[in-house]
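A protein chain is absent from this complex, but the other protein chains hold their places.
Order of writing sets the labels: A and B. Residues in every chain begin at 1.
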Amino acid sequence: MIASIPFKARDLKLYKLYIGLFLLFLLLPLVVVVVFSFNDSLFPALPWQGFSWTWYFGDSQPKLGLLHDSRMLRSIVNSFWVACGVTVLSLLMATINALLFVRFEFKGKGLLYMLMQLPLVIPGVILGVSILVASSQLANGLEEAIGWDWPWLRPGLVLVVFGQASFISAICSLILIARYRRFDRSLEEAALNLGANNWVAFSTVTLPYLRPTMISAGIVSFLMSFENFNTTLMLVGSDSPLTITMYERLREGSTPVINAVSVCLMVFSATLALVYLGFRKDAQD
Amino acid sequence: MSQQRWQFYFLLTPFLLWIGLLIIWPHFNMLEVSLTERSWTQGDSFSFKHYLLFFQQSLYWNTYLRTAWMAILATFITLLISFPVAYYIAKVAKPRSKLALLMCCLLPFWLSELVRAYGWMILLRESGIISGLLQAIGLADAPIEMLYHDATIILGLVYSGMLFMVVPLVSSLDSMDNSYIEAGFDLGGNRWHIFWEIVFPYAMPGVVSGCIIVFMLNLGNYLIPNLMGGKDSLWFTEMVYTQFITRFNWELGSAFGILLLVLSSLLVWLALKLSGQSLSTTVGR
Partner (left out) sequence: MTSNPALRCQQLSKHFGDFCAVDQLNFEVAEGSFFSILGPSGCGKTTLLRMLAGFESPSSGDIFIQQQRVNDLAPNHRPLNMVFQHLALFPTMTVGENIAYGLKRQKVAKAEQQKKIGEILERVGLPDAANKAVTQLSGGQKQRVALARCLVLQPKVLLLDEPLGALDLKLREKMKLELKQLQRDFGTTFVYITHDQSEAMVMSDKVAVMNHGRFEQVAAPVDLYLKPNTPFVARFVGNTNMLSAEVVSQHDDKVEITTLSGLRLRGHSHQQLSVGQRVQAYIRPEALHPLNGADQGSFENLIVTRLNQDIFDGANSMLLAEFEGQQLQVLLPLQQRSRISDNAGSLDGSELKLGWNAEHCLVLDDSPEPIADSSPEPSSKSSPELTTDKRSEA
């Protein structure tokens, strides 16, 4: 490819240097986080006190490791359940949206399609705040009018799930719609022609075609939910997901246990990311 | 076909519930709250009070303008840094290193923004790595605080937005046929002309979509200004948070939310108008 763009050798070297610096800029903060998770010191800072696993496995104060930090562990569990909920909701909505926008022609389709993308252009903080206001008003209204108290309308994990799903569904929808648009409808017709009814044709031909994309969209939503901060911050109650707990620790000034959490997150995300890329490759065939 | 209509409404209903209950209704609700004046003695009444307050308090609208300005600045810097990288990935790198480079750009962004900000905190703070290194090699004789400046916020925003700029740029440059560049050289253009008259216009959709996404993310960012800018970083999303969570002044907070929404819509609309792109071609990919 270089053939098409004649570079002088010196220019090319400078260019490569720039790319190298860029990569350094990109990776340095992450490397630092990893390295200091092994520092046997109470603070994630120089000087280097020697290599240690204490921030992962340490079982006594003050060097309490991740595995024995019950608050941290509980928030990981919270995040996990939230992410599961968001993934299920988002995939469901995305499938519905894909069917609606690819298979059907109707009045106002363009407008509704724009509405579907709307959550992507609203800042996450605002999304969270607006849902907070609306759900609290609804909860108050219900309590005053008929005396029902629905705790899940108050800030808490259920509301966090809905808040995150509001925009993660939109992202999943776009991924799935793009894939479904490339589906050859005559495949479904062929299935009908060979004796399948509508549901069998959909489940034996269309769903297998969409499956790799659904899996990768599921991974995207799981990760996005796990890492979401802005929307979550506004909707969180007494049980906090991981990002909120980490944020609170950071503000308090934490021990390197937070590095250890970060490293685990990195490993976890990288694994999911690789799985995702594998499925995305599948989906492009 | 009645069965088809039935299927259509079966899909349309959840879509409308999702978009209506989680997006449209909460935002109208927020608008309504922002226009309400609460009083214990006279009940609620319609009022522009909170918007007036915003314009009367110079702190508020100064922060508003400052946020917009810094978000734009950070977006512009992100574009400047990312374009050569994207060009390298799309046109200069050989296929294998191309994939590796793209991976390098992608992987950090599978990770929580919190972890990335934390990495920078370890690097930049008074007791941080860079300060320590500078002292060690004798360039500084006392610890240097590099966090909590406006420049640090910009740095954090640029770092956060990088991927969302690189990926659309790479995809639009990738789709460009090398023969355009070759034809440009063949017809006597120099590198400068070819860049401004062929490459850049071709990448325009990618540039616009990257800029819009990055700008939206910057404007709505809460973590970076909060963690890297310190306690008094004066960022508008922090004001929204303060009004809602700390002061419990939902009416003013709602007004701020609406104002932030207006700001982002206005600037995105302006960017689209100026570049002649449409929302669906930029965000909807």
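One rule holds for everything that comes next: a contact is a pair of C-beta atoms (placed from the backbone, for glycine too) under 8 Å apart; a residue touches a chain by one contact, two chains touch by 3 or more.
None of these values were measured; they are calculated from a predicted model.
The chain that is not displayed touches the following shown chains in the complete assembly: A. One of A:Ala45, A:Val121, A:Leu153 or A:Ala191 touches the chain omitted from the figure, and that residue is A:Ala191. Checked against the full complex, the one of A:Leu159, A:Val205 or A:Met246 touching the unshown chain is A:Val205. Although one chain is not shown, part of chain A still touches it, namely residues 184-187, 189-197, 200-201, 204-205, 208-209, 285.
Operating definition for what follows: only the chains that are shown with their structure count from here on.
Residues of chain B that touch chain A in their complex: 8, 11-12, 14-15, 18-19, 22-27, 29-30, 33, 81, 84-85, 88, 91-94, 101, 104-108, 110-116, 118-123, 125, 127-129, 132, 159, 162, 178-179, 181-182, 185, 216, 219-223, 227, 237, 240-241, 244-245, 250, 253-254, 257, 260-261, 264-265, 268, 279-280, 283-285. Interface of chain A with chain B (complex): residues 1-2, 4-7, 12, 15, 18-19, 22-23, 25-33, 36, 43-47, 92-93, 96-97, 99-100, 104, 106, 112-127, 129-135, 137, 162-163, 165-166, 169, 174, 178, 223, 226-227, 229-230, 233-234, 243, 246-247, 250-251, 258-259, 262, 265-266, 269-270, 272-273.
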